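Just dropping this structure here.
For this view, one protein chain was removed and the others were kept in their places.
Letters are used for the chains, namely A, B and C, taken in the order the chains are written, and counting of residues starts over at 1 for each.
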Amino acid sequence: MNSKRKQRLLIVLGLVSGFGIAVGLVMFALSQNINLFFTPTQIAKGEAPSAQMIRVGGMVADGTVDRDPQSLKVAFDVTDFDHNVRVTYEGILPDLFREGQGVVVQGRIRSGQFVASEVLAKHDENYMPPEVTEALRQSGKLDQMMGGQK
Amino acid sequence: MGWRWFHQWGSPRWFYERAGRWQLVCGRLALTLLITGSLWGLAFAPIDYQQGNSYRIIYLHVPVAFLAQALYAAMAVCAVVLFVWKMKLADVAMQSIAIMGFAFTALSLISGAVWGKPTWGTYWVWDARLTSMLILAFLYLGVIGLRAAIQDPDQAGKACGILVLVGVVNLPIIKYSVEWWNTLHQPASLKLTEKPAMPASMWIPLLINILGYYVAAAYLILGSMRAIVLERERRSAWVRELVSRA
Amino acid sequence: MIFEPIDIEISKLSCERDDRLLFKNLSMTLNPGQILRVAGPNGAGKTTLLRTIAGLFDIQTGTIRMNQLPLKECLEQILYIGHKPQVTKDLTVLDNLKFLTGSDDDHLKRALSDVGLKGYHDSLVKELSQGQGRRCALARLWCVKAPIWILDEPYTALDVEMVKTLDTRITWHSAAGGICLFTTHQPPQSLKYTTLELDHVT
Partner (left out) sequence: MSLERRMLTRELKLNVARPGEIFKPMWFLILVVSMLPLALAPDSDLLSEIGSAMIWVATLLALLLNTEHLFQSDFSDGVLEQWLFLNRPLAWLVGLKLIAHWLFHVLPLILITPIAGIMLSVPTDVLWALLVTLVIATPALTCFSGLGAALTLGSSRSGILGVLVMMPLFVPIVILAAGVLIRAMDGSDTLPLLALLGAFSVVAATVVPIAVSAAIRLNIGGSN
């Protein structure tokens, strides 16, 4: 049956072109910054929109954590080793929060400061016993590893 | 001749008898593996430099999360087998996998929440990986619900098969969500292609546990498949004979 | 109008539903002009057989071929009228038939007057009586060009006069070389047909 074969051909053509269009659209979308996730460098360059809820990821810079002894207020720098962003937060920090720890903070930029509504500690896929960490730290390899992370 | 092994799977009786033996093997193996892996992981593996002891939940969370996704893929394979070879046993497998898959997904969500509180500071975030896991749980629920709503088992099986195959679209989204969206959830700890990012004393018990949970899932699924086969074949001679003997 | 010769070849057809064997190893050939009544008690599988031949049920074992082609390729050669009304209540008689047959208005109005629904073409189907609704569904027999008719209980809810009209129409169809399969519990008087008793098959 000729018409049957023609119909089948049309269906296959439709499927192929549908998937083609979809793949094209996805490729376009992935070439753009899609997830409102910014690094401190991008923020320093002013690429992040202000007053909008964004997420910033990086390390808590050493020696920058100021805790207010009276309240739960805390301020710290998030760094990607090029630029720092000052983050203020009020609330209970997760256990994993410490200097040198990777964090993701969610919040808005208000007058040059990042006001976080949520601080989440990001742990990496590396699991190791403390002795190993110690050994690494002594040999200076840990910083190398951490630096290599971002 | 080469196809005989394949056609045997069409016989419910053959399956019922064989599966009983396999189940026994799986049960023993699972018990051994899980006891070894869990004891090793929980008591003897070294603690983590960042998370202390709380990381030990990976010995539950990781295997269970693996299984939750793998079972969906297994269900999709069963759906394909059902449509291509019209094999009723594939439908039986789909039915038991749906329930087990939901159970494992729920377990991975719960263990993840318990782990998330000390490490991330929250039980739940609407992050892509977690959300897609939740969607997976809903997909399993949908398959279970659809089957429950349609009376004729053959028809219910095929309807579930269609739903499962359409839901397969979701699996890659789950798989790649971590890479697509820069999320909180760490990348997978174990990859087949790379050396694991943890010392042997940590990953060997994890591997044992993963194997253990897989075999345990096989044990549970075989058991429920046998029960379903018995129920569906209740009018056939061999089941009646079996019952009268018991 | 005369149909091109068409035959249906059924071989070794078996069907099992809800663990009950309805028919087994059913083989027969239907030739142009043949009228076949499928008979048997309730639950013998008459509807199942008709729906299988119409391609609505999957064939479990056996084959059905039309002019040597598999059934699935030839569904447009079939006109099937089943138990369900086959018409939509919220549409007019004419709109219903127009969708199902694709015939033009004049042709459809002629068909309607043949089944005694003259002047009803603008009525909604829900305004008709049950028998009139049935007539509306059967009006398709007067305008479709399909050579194979599969009619499940076509005589239900019809009065004596309409039964006669339907018999005549089926006879014409057979004379034109068409095939007709039907089921009924009251054997029609004015129709020459062969009978397939489903209970003898098993």
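As a convention for this text, contacts are C-beta pairs under 8 Å (C-beta built on N, C-alpha and C of every residue); 3 or more make two chains touch, one makes a residue touch a chain.
Bear in mind the structure is a predicted one, so any value in this text is a computation, not a measurement.
Asks: Could you tell me which of the visible chains the hidden chain touches?
Replies: Its contacts among the visible chains are A, B, C.
Asks: Quick one: which of C:49, C:64 or C:79 touches the chain that's been left out?
Replies: Per the contact definition at the top, the residue touching the missing chain is C:79.
Asks: Which listed residue (C:20, C:89 or C:185) would be found touching the missing chain in the intact complex?
Replies: Within the whole complex, the residue contacting the unshown chain is C:89.
Asks: Touching the missing chain, which residues of subunit A?
Replies: 3, 7-8, 11, 14-15, 18-19, 21-23, 25-26, 28-34, 49, 51-53
Asks: Hey, which subunit C residues sit against the chain that's not shown?
Replies: Given the touch definition above, subunit C has residues 47-48, 54-58, 75-76, 78-80, 82-91, 95, 98-100, 102, 124, 146 touching the missing chain.
Asks: Which residues does subunit B use to touch the chain missing from this display?
Replies: That gives, for subunit B, the contact residues 131, 135-136, 138-139, 142-143, 145-146, 149-152, 154-155, 158-159, 162-163, 165-167, 169-170, 173.
Criterion: only the chains that are shown with their structure count from here on.
Asks: With chain centres taken as the means of their Cα atoms, state the distance from subunit B to subunit C in Å.
Replies: From the centre of subunit B to the centre of subunit C is 49 Å.
Asks: Which part of subunit B faces subunit A closely enough to touch in the complex?
Replies: 46-51, 55, 58, 118-122, 125, 180-182, 184, 186-189, 197-199, 201-202
Asks: Residue numbers of subunit A touching subunit B in their complex, please.
Replies: Those residues of subunit A that touch subunit B are 30, 34-35, 37, 55, 57, 92-97, 101, 104, 118-133.
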